Structures are given as structure tokens and as C-alpha cells.
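Heads up, the thing below is written out as C-alpha cells.
A protein chain is absent from this complex, but the other protein chains hold their places.
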Amino acid sequence: MHKLTYLEAGRRALIEEMRRDPRVWALGEDLGRGGVFGQYKGLAEMFGPARIADTPISEACIMGAAVGAAMTGTRPVVEMRFSDFALCAIDELVNQAAKARFMFGGQMRVPLVVREPVGMWRSSAAQHSQSLESWYTHIPGLVVVAPSTPADNLGLLKSAIRADDPVVYLEHKALWPLEGPVPEGEHLTPLGVADVAREGRDLTIVTWSAMRHASLKAAEALAKQGIEAEVVDLRTLWPWDRDAVFASVEKTGRLLVVQEAVSVSGFGAEIAASVAEALHHRLKSPVKRLGAPRIPVAYAPPLEDMARVTPDRITEAARAMCVHAEAV
Amino acid sequence: MHKLTYLEAGRRALIEEMRRDPRVWALGEDLGRGGVFGQYKGLAEMFGPARIADTPISEACIMGAAVGAAMTGTRPVVEMRFSDFALCAIDELVNQAAKARFMFGGQMRVPLVVREPVGMWRSSAAQHSQSLESWYTHIPGLVVVAPSTPADNLGLLKSAIRADDPVVYLEHKALWPLEGPVPEGEHLTPLGVADVAREGRDLTIVTWSAMRHASLKAAEALAKQGIEAEVVDLRTLWPWDRDAVFASVEKTGRLLVVQEAVSVSGFGAEIAASVAEALHHRLKSPVKRLGAPRIPVAYAPPLEDMARVTPDRITEAARAMCVHAEAV
Amino acid sequence: MNGASRVSAGNGANLDRDRLTMALGTMWRIRAFEELAVRAQKEGLALGAIHPSIGQEAVAAGVCLNLRRDDLLLSTHRGHGHTLAKGADALAMMRELFGRAGGTCGGKGGSMHIADFDVGMLGANGVVAANITIAAGAAHSMRLLGSDRITVCIFGDGAINRGPFLEGLNWAKVFDLPVLFVCEDNIYSATTRSTSMTAGPGVAARAESLGIPAVAVDGNDVVAVDAAARAAIDAVRSGAGPQLLHCKTYRITGHTTADAALYRDPAEVDKWRESDPIARLADTLVADGAAPAVLDEERARAYAELEDIFAAARDTAWPDVAGAFSDVQDLGDPRERAY
Partner (left out) sequence: MNGASRVSAGNGANLDRDRLTMALGTMWRIRAFEELAVRAQKEGLALGAIHPSIGQEAVAAGVCLNLRRDDLLLSTHRGHGHTLAKGADALAMMRELFGRAGGTCGGKGGSMHIADFDVGMLGANGVVAANITIAAGAAHSMRLLGSDRITVCIFGDGAINRGPFLEGLNWAKVFDLPVLFVCEDNIYSATTRSTSMTAGPGVAARAESLGIPAVAVDGNDVVAVDAAARAAIDAVRSGAGPQLLHCKTYRITGHTTADAALYRDPAEVDKWRESDPIARLADTLVADGAAPAVLDEERARAYAELEDIFAAARDTAWPDVAGAFSDVQDLGDPRERAY
């Protein structure tokens, strides 16, 4: 084990996979100078401009070209810069990449990875802060991944690049500098398998991406109050790890879903509804979701903070669930 | 009361609102010849080509131009032809229309209506059959409407045109020829208010759009088995009528959400999760969702039918909920 | 400004009669296929929307004459002709229109999503202009793989007002990719005359403003299309980068079989009927000394084949419903949460 940042881990994943498989290439704006966050630093020098391809500001064509390339034998890794800009390429992702294999009766596959940095990053405002993972989970054909640690950004990105499905890969901008231990050798995190980040008996917190860390902080605070929260980091949102979530909720009897995205029709609704459908009779208290209000993200910090799910807010919600249930 | 089809009712709504308010105009491909389904038949003759504007095949610009127009004093009604093509204009709708008022600190509003015909229509296949209402409900700033009857297509479209928010207005292609009674005089259906399409004491079916009709058929079949289903047609998905839904579920103790869309992360998850959160202790059986599998819609009828929620499937699910609860 | 050079028709030039007789056969097969597809729709056998290419056969035949089987082709919602000319199996195509087992896409796609990867046909597309960027990517992929397969992308005159036209052509030129763009200009986009919604001189000028050489050609003259396509494809193959061909033709039918096309002047249709690309080629060949009977045989053979295909497709079973759940993706259960 050595330490890497989340950003460096993603970079290492791409380097390893590009070394392993000459069909893998990356395309996006400014990649030749390392990409907007430096995730691609040095890669053009390492692999040449053909495989680390600078592109015009043409999100629709970046995605469309990746679809065409993936259909014909190469394995593109698409960089969308901010997930918000992927909204310029939704037809290409949803009507084309996700459906092509099915529409064409399985004649080919579309093995591409779309990297979309998501989430709030101080004062990025409404067009650079969104988390739209629930959209992608709704689309047949797409895999959706949201890593939260350096080790997972290494292991999941490698698995995503090896997958034959189109994968929407959501890195969180606030996590770029996060350091953590990463295995030195080959490290593949399986897609579709959750990580129990913390064990606990009193309630299950299901979360993903940056909210893993807020949830773990909340769990510490809860522990001081005698409440042991189990924190399940989904890592992959589609397919999500039903077994892990259900097993945990069967044990604790309580489910709190914690997400950064807007709560209304967020992916937390899917988790909460699924648990409510399947485990109603095992619940000691009602399922509960935390997420952002239905507001665009504002620029001014005090306003932006109103869109944030914080450790305090998690702690409070979790405590209410446990206390309330005891009162019932 | 006289009878109109769903299509004619929408047409009448637009005519009435264009007569009432000279700032209202419509834009989209082929509108001068009545639009692809004939919803605009005769309107160019009535209002002239400036207000019933033919456009290039430029969905992004149709939507973007509507945003600019709505910001500056006119009230565009955008025709997207098939909701699938709106995926070519998502930046304009989500990053621009929905957020502009907020980002700009309330300096203006974006009063536009986007008409997006949705849903399965025999053998339209994967790129002409989608129902993505849950996406729009997730986006702060948007109103989402899904009429199911001629009277509602009249009254809701008129209300949508009068609203000062951007409204995503989802007409169902299979409903165009549906006939129904429509009031003769001015008829406005309020946004955000559900319609209890059928009363019942045993379970609540929450639904919208074409599934209202499948649900009513199922309710009849259930009645023959002694189960009285209450069918609540949401009509507006954002804001949805919590009061009506909660009141009904408090009465029946059972919630079945019926949607045509893919069930995973569909809007039904929001309804089911909300009810599970708020009314857990009032439920006689777990909440339940029906929706499409997570598959693209196929062309061949037997395959396409595998994506359909049918009256039989609804009846079966509802019966299981009622029977099961009695057994517990 | 409108600098597209014009290739004049082949009349008078040395004709390659075998080659053109082959083109005639292809055109008859397309015509027969489309006529039977229209009939099938009337009879409720062909489902969904059908966009016939009757009258436009010279574009498909003339372009594809110059392609290798392993070259790549991307098409539009009006793609039957292109697909046949590229060598796809007509019975599998008809089965696909009927939504039957053994269709090119197993009945999952239908007319607007026909693809046959075995012959390099990477798909029709239900979204106007969407295949332009996909084609750029396919060509990009060939470059990366060191392959000499070229890519051809056909789109309509209505597609040139969508963003992907700009983005895809710019991309192809920036990366100097081996692509031929073919604008199949049939004057209409659905019920709209495309010129009324198209600013400036048109597609060739737009391509040239992106540094892509463009040639305009009479799209109802297969001799001219063949010659122009050959020149453009030679340029693409020789590494000269993307090229564009603007083929001017006409959609004899309505936009779909459901469209009576009352917005058109019947005289306009009549005028174009006189310029029928099949009849014109036959005349050219006869003038060149071909025996009319030989040409009639091409026609007869095509209709006989397609009638058989029609019957065979009609007698084919529906696909197994399990197909609704296959080919979705490797990961995850597509039945999850289903009803």
C-alpha cells in the first residue's frame, strides 16, 4: 500500500489500462495539457497525441465519435470536463450509446467510459455543480459508477475501461486532492459491489461519492451518542448491490439514504423505494432520504451551503430515526 | 360538454391562448403543415407564419431560441415532435431555461412550454418511445405536466401556457385519438392538483398519462373481485399533489404506483419513497411500483409488449397486495 | 462562394457497361424492396414508420459501387436503399421491417435501425444527423487501428441545420479522417422545403467553409454519381482527408407511407418522375448499345427475388420474447423492478 490522491489514482488507472490494451484511448478538450484538473498530466507525452486526443469544444461530437469508435473496435475514454457539459451530448449518450447494442440486435457493443466530474466545488454555481446520477441509472444500457476513494478510483476506473458496456463514470471534483492508501499491484474493484465502509448495528446509511465521507463523519458523531451506523458505499449505482444493502437493512432495521444530488427523483428514491417494497416488515422506522433541496446551486457560499447535506444534517436525521423508533 | 379528442383539445387550448395573449407563439418543425401529428392543423392559416413558426431541424436552437424569447417578453410554445428529440436540446432546457431565473437573481422569468410527445406507440422502437418524466422532475426550476384526458389536455395546456415557469408538457402519443367530454367554455385545470379518477377504499393506485386508462381498466377488474381501487391521476408531476396522494393512502393503507416509464429511478420511485417515508405506520402492505423493465423499447410487437404495464399486470399486482396484507 | 464544382453526367463518356448493368440491378432491387415495403405497410406487415427512397436509388447505387465490403457506411431513417447497396441480405431486412425472427436486428430495431455490421453497414438512425458524429468516430477508430477501411456517411438535406453536422465535419477535417460525407438532397425535410429553412448557398459551401472539398452532382444520374463518388473516394483513400458529395435527387413518395404529401405541387412530382434514375440509366445503356431485353431481365429478377422475400418474411415467426431482455448490457438485470 502506498498513498495516492483520488486524482492520481484515476490517472494511474488510465495509464495502466492504456499500457495493457492498445485499443484504449482518451479524448476530450485540453487533454494534451493534462486536462482541466490535471487528471491527464503527462499522458500525451507517454502515449502520444493520437491516443490522448485533444478535441474541439464539441461535446456532442466527442460523445458521438466515441460511440462510433466503440462500435468499431477501439475503447474510448471520454472526458466531459464537468458533468454539466455532458448535457450537450445527451442524445449521443442516451439515444445512441445506450441503445445501439439493443437496437441493432446485439451485432456489436459500445465499450466506452464517459468521465464526468460531478458535484459541488466551492462557488462553481448552477452550471458547474450538478449531480445527475439518477438520470443515468434510469437509462437501459448504461452502467453508472461513482467512486469515493483513491483506491476505488483506481480499481473502478480500470474495471470500467474493461467493461463492454457504456459506463458513465462520475468522479467528484471535491475529492481530487483526497489522499488514501492504494494497493501497489494490479487492483480491480468489481463493478456492482458495494463497500461496507463502516459496520454498525443500529442503522444503515446507504451513500456514494463524496457523501461517503460526510456519512462516515456523521457515523463517528453518532457513535459518541451510542448509535452505531453502518455505512454502505454503493460505488456502482447501476447495477447497485441489492444484496449488500438488503443484508445491512435486515440487520439494522433502519435505512437512511444520503446523497448530494437533489433529493426529488434522485437515486436515493430508487434505493428507498426498493427497500420499502422489499423490507417493509423488517423496518424499525420508516426509510428516509437526505439530499439537496430542489434548488439550483448558488454561487455565494452561505447560499451554496443551503444545498449541502452536511455531517450535522446526517447525524441529526439518523438520531431522529433511532430515537423515534425507540419511542414507538 | 361536448366531445373532443385529446389531440383536438390540445389544439383548442393553443388557439384559445394565442387569441387571448398576442405574446404566445409556437415554434417547431413542420408546424406550418399542422405538425407531425396534426396538432397544429390550420393554425398557421389562423395566426400567420410568424406566430406558428416553422423551424429548421435544429432542436437545440428551437429550445435555445425559446429561452431567449421567453426572457424577453414573448411566451413560446416549443414543439419537440417526439420527446426523444428533446435529448438534442437538454443543455438548453436544463442548464439554461430551468436555471436562468435563479442564476440571474430573479431578474426575469422563462415562461415557456415544451411540448414533448412521449410513450410507446406501436413499433416506434427505441428512439421514438421513451418516457423520461422522472428526469425533468429532478431539475429545479421545471414544472412537469402529463395530461391523460381530452379535458385535461385542454385545461392543463392552457394553464401551462399561462404559467411563468418553464413547463415540460408531456402528451402521450397513444392518446391522440382518445375522445372525451370537454367543457365548452373557458376551462383551466390547475397545475399541481391531482384528479381522483375513481374512488375506492382498498388500495390507492397513483398514476399519470396513458397509465390512467390502464389503471381504470384494472380497477374494474379488481372491483369484480371485490377489491375497490382508488385511482389518483397526478396530472402534474412537479409539483405533485402530496395532499391528494397522502389522503388517499391514509384511507386505503396501500399504495401502488403505475407508470409506463422504466421503473428503475422512474418517478414512481419518488412517490413510493415519499409515501414510505411519511406514512410507513399507516401502510397495510408495502408500497409497490409497477413500470417497465430496464430495457430499451423493441420494435417487434411481442417484444415491445414486454415493456408494457398492462391492465392485467396492474390487476395482478394490486390483488397480491390486498391478499397478502390480509394474510399478514 | 458556392464553389462546389460540378461533375457532369457520364453520357458521352466511355461507359463501363457491366458496371452500370450491375448498378441497374441494384437500383431495381432497391425499387422493388421499397415498393414491397410500402405494400407491406398497407397490409399491416411492415410496422412503425417506413420512409421509402423511391426515386433516390442512384445515390445508394452510385456511391456503394465504389465501396469495399469492409468499408463502413452509416445511413439515415431512409436507409433501405443504402443498406441493400452495401450488400446486406434483403430477406433479413424485410424480416426486420416485419419485426420477425431472423431480421437484421432480430426484430428489435425495425426500419429506422437497420444495421448489418457484417457488410460494414453501421446503422440507420432515427435521430436526424446523429450518424454524422458517429461516422467521424468510426473513421477515427479505423485510423487508430491502422485500418485502410474508409467510412461513408449519408445524411439528408434537412440534417445540415443540426449541430452535429458542424461538429462532425469539423472533427473529420481537424483529424484529417478518411470519411466521405454524402448529402442526399431530396429537396424536402418531412413536409418542409429544406431551402426555406437553410441559410446560405447550401451544404457544399458549408463543407468548404470547413476546408472540406465538396462536389455537387445530379443525384438521379447514376453514371455521374458513380464518377463523382469514385473521385471523392479515391481522394479519401489516398489520404486527402474528408470529402463531401452533394447529390441532388427527389423523394417521389411522401415522407413516410402515411404522408400524402399534399404540400407539393403535383407538377413538381411529375417533372421529377420524368427524371427517374432507373429509366435514365436504362436509356443511357440502350443508347450505348445494350440490349433492352437484358435490362428488362434485371428488373424481372429483382421483383421476382423481392416477391419471394416478401412471402418468406411474411411466413417467418415472431422473435422469441426473451429477446426483449437480451443485448441490453452485460452488467445488471434488465428485468429489475419490472412490473
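Order as written gives the chain letters A, B and C; numbering starts at 1 within each chain.
Following the convention adopted for this analysis, a residue touches a chain if its C-beta (ideal position, glycine included) is under 8 Å from a C-beta of that chain, and two chains touch if they have at least 3 such contacts.
As the structure is a computational prediction, the values presented were derived from the model and not from experiment.
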{"item": "Contact residue for the chain not shown (choose from B:G28, B:P56, B:G119 or B:G180)", "value": "B:P56"}
{"item": "Sole residue of B:G105, B:G185 or B:G226 that reaches the chain not shown, by the stated touch rule", "value": "B:G105"}
{"item": "Residues of chain B in contact with the chain not shown", "value": "23, 25, 50-51, 53, 55-56, 58, 60-61, 63-74, 76, 91-92, 95-96, 100-108, 140-143, 163-166, 191-192, 238-239, 274"}
{"item": "Chain A residues that touch the omitted chain in the full complex", "value": "29-30, 32-33, 36, 54-60, 84-85, 88, 122-128, 263-264, 289-296, 298-307, 309, 313, 317"}
{"item": "Residue ranges of chain C at the interface with the undisplayed chain", "value": "1, 3, 161-167, 169-170, 172-174, 196-201, 205-206, 208-212"}
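Going forward, only the chains that are shown with their structure count from here on.
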{"item": "Chain whose Cα centroid lies at the greatest distance from that of chain A", "value": "C"}
{"item": "For chain A paired with chain B, centre-to-centre distance based on mean C-alpha positions, whole Å", "value": "30"}
{"item": "For chain B paired with chain C, centre-to-centre distance based on mean C-alpha positions, whole Å", "value": "36"}
{"item": "Where chain A and chain C are represented by their mean Cα positions, the distance between them in whole Å", "value": "41"}
{"item": "Chain C: positions in contact with at least two other chains", "value": "103, 105, 107-109, 113, 125-127, 163, 323, 328, 332-334, 336-337"}
{"item": "Where chain B touches two or more other chains, by residue", "value": "84-85, 88, 125-127, 264, 289, 293-296, 298"}
